[in-house]
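Here's a structure for you.
Left out: one protein chain. Kept in place: all the others.
== subunit A ==
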Amino acid sequence: MTMATMNDTVATTTAPVKRRSFGRDLAGLAVILALAAIGYLLFPNNLALLTRITAIALLVLSLDLVTGYCGVATLGQAALFGSGAYAAGIAAVHFGITDPLLMLVSGVLGGAFAGLVCGVVILRAHGLPQLVLSIALIHLFHEFANKASSWTGGSDGLAGIAPDPLLGLFAFDLWGRTAYGFGIGLLAVVFALLRLIVRSPFGMLCRGIKEDPIRIRAMGASPRVAIVKMYVLSGAVAGVGGALNAISTQVVGLDSLSFTLSAESLVMLVLGGTGSLFGALAGTIVFMFFEDIVSAANPFHWLTMVGALLIAVVLFAPRGLYGTAAAFVARRREAGR
């Protein structure tokens, strides 16, 4: 996957570059908040959809950590998202932990634990067997949640989650304003943290593993340990998304552990561009709005459209929307110099 080396790779340590990447972090945060405000103004009656997009954006960011930065192709990322959602939901329904921040913590822990399990299992193999392991894992999680119905509600879903007001001040209202604000806040915090992590020496190590694991091993680092760590981190991020989904919709269904959700999150990531946090966000937003419009018209045409979209992206824009746009801007800048 050498083609996905993004131009926002900031490998050098010179001061101007550092300052510029910090500026990009701030710009990214500003863009997220501005888009959130525009969304709020444009769709005040559809905040549930916007909150759902925020939760899925967290899932796609987590997938980007393992697929885009470590080069692990997985079709089972929803296992981490669903584990986070169920952990938050079970904490609320069975243990009476209804404070949203504590539910969030249990979601993060649940997601991180699922990330550890999936990471250890998936890294046993490479190539096709790895892909098959990830698919088998998501199905196993799905079947398990379906069977353990006394804890998860089975195919009826886990209902009856009633979160307390956030910080004791903001109740989760019928219009979903609090949930939306909470979601955007979480997304901004996670995004800022991830920007720091992917630029850290650890993030660089993971990129190096993606490019050439043998050389990294020769340099004395263990690729396996680094990727498992990244998987735990990815599980925590996906867990935040799952917990947000559980808190905002107040129900957790089996669809949050489905193969379809895993495949769709991969489509969103590739549509936006792998190996870039901005790409993950852009892909999610475009895909979710597209889905909302088309699937309302006809769910089966929707599937054909997604298929055609995928083929088109692979053939004409293998770097995704953000990657292609960034490359275009960079070329223009070169030409202008």
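Keep this in mind: a contact is a pair of C-beta atoms (placed from the backbone, for glycine too) under 8 Å apart; a residue touches a chain by one contact, two chains touch by 3 or more; residues count from 1.
We take it that contacts and distances are computed from a predicted model.
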(request) Select, from "PqqA peptide cyclase", "Aldehyde dehydrogenase iron-sulfur subunit", "ABC transporter permease" or "Thiazole synthase", the UniProt-recorded name of the complex's unshown chain. (result) "ABC transporter permease"
(request) With the full complex in mind, choose from A:205, A:270 or A:326 the residue touching the hidden chain. (result) A:270
(message) Using the document's definition of touch, tell me which of A:159, A:225 or A:308 contacts the absent chain.
(response) A:308
(request) Using the touch definition up top, pick the residue from A:43, A:95 or A:144 that touches the left-out chain. (result) A:144
(request) Would you write out the residues of subunit A that touch the absent chain, in ascending order? (result) 1, 3, 67, 73, 75, 121, 124-129, 131-133, 135-137, 139-140, 143-144, 146-147, 259, 263, 266-267, 270, 274, 300-311, 313-315, 318
